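For this depiction, one protein chain was excluded, whereas all remaining protein chains were kept in their positions.
This part shows chain A:
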Amino acid sequence: MTLTDAPDRAATSSLGARALALVKQREVGVLAAFILVVAVTTAKNPNFLFSNDGFRDLLVTPSLLMLIAVGQAMVIITRNVDLSVGSVMGLTAYLVGTVFVDMPWLPWPLVFLIGLAFGGLLGLINGAIVAFAKVPSLVVTLGTLYAFRGINVMWTGSDRINASDMPRDFLDLGTSAIWRIPIITIIALVVLAAAGWYMTTQRGGREFYAMGSDPDAATLYGLNVRRRLITAFVVSGALAGLAGVLYAARYGTVNSQVGSGYELQAVGAAVIGGVAIFGGSGTVFGAAIGAFLLMTINRSLPVLGVQDFWQQAVVGALIIGAIVLDSLAARRQERTLAKERERSHG
């Protein structure tokens, strides 16, 4: 080993340094892109940032997606995906509205708990099927995406919950702010901080990464893969539920289509934010910034006068670009590995 030591270590540090730089680059890069988009759009129309409404929209609109993207990132890191989050969000939003209509005497902060619990329960259904029936999560959550939405449509019909059905205090949450930071955004940031704390400092969070990095090795290590899997889906469901509650507060109207399409936006946000689609790497912070970038681009393109069709294309290009970037990095690493093996074989 002494013979190969020097080049080995050189390769080690430069590779490690490069990998670290890349990770940093991604989150920093996405943040820079976000700032750039805001700057360019504001230059065209100062109201985008500087008007009261503009500033609030800039922070509030991505907050709901951010909540879902954080949950989604946790699931993707375990090498799974949760496509049902949009439907969970919709169903929870309607449930919350119904609770207000049927039980107006209930103290309104309690609906947060109801939303979290109900979303978590739907997530538990996903997680249990994936963990025990060993069906790929892509299929399971595609199924529940339709099933939950179907229940929602059946339950709601052409009905809808209106702002007048909900308590004033609750609706105020959607518009009020502390030091100009909207409450909804503060809630989302608190959740993000908690999720980030869990993913970096807790055994459970680290095991999410381990499972996604190599599922077989996770079993050989004796990790409780099943329990972690279910946890990830419950968290994802609960956060989608929370997003449903906040949606009701923010928009005041809930019909049967709330949250549809959010699932793919959440996957997109996570991927743009550097969460590897095959699991094992990425951070919830990256996914959160990805959500901000994605939503802000959606809002800024019309301001910049870009046609509807091209708006979609830009988002698509962003997602593909992110994935191509990841796979290029992975391939380069693979090649380095093959060369290293070659060398050690002499």
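Here is the rule we go by: contacts are C-beta pairs under 8 Å (C-beta built on N, C-alpha and C of every residue); 3 or more make two chains touch, one makes a residue touch a chain; residues count from 1.
By our rule, contacts and distances are computed from a predicted model.
Chemist: The chain dropped from view, which UniProt name applies: "Formylglycine-generating enzyme family protein", "Hydrogenase", "Rhamnose transport system ATP-binding protein" or "NADH-quinone oxidoreductase subunit K"?
Modeler: "Rhamnose transport system ATP-binding protein"
Chemist: Of A:Thr201, A:Gln307 or A:Ser327, which residue touches the hidden chain?
Modeler: Among A:Thr201, A:Gln307 or A:Ser327, only A:Thr201 touches the chain that is not shown.
Chemist: Pick out which of A:Phe50, A:Phe132, A:Tyr146 or A:Tyr221 touches the chain that's been left out of the picture.
Modeler: Of the candidates A:Phe50, A:Phe132, A:Tyr146 or A:Tyr221, A:Tyr221 is in touch with the missing chain.
Chemist: Could you list which residues of chain A touch the chain missing from the display?
Modeler: Answer for chain A: residues 1-5, 8-9, 11-13, 15-16, 19, 201-203, 206-207, 209-210, 212-214, 216-224, 276, 280-281, 333, 336-342, 344-346 touch the chain left out.
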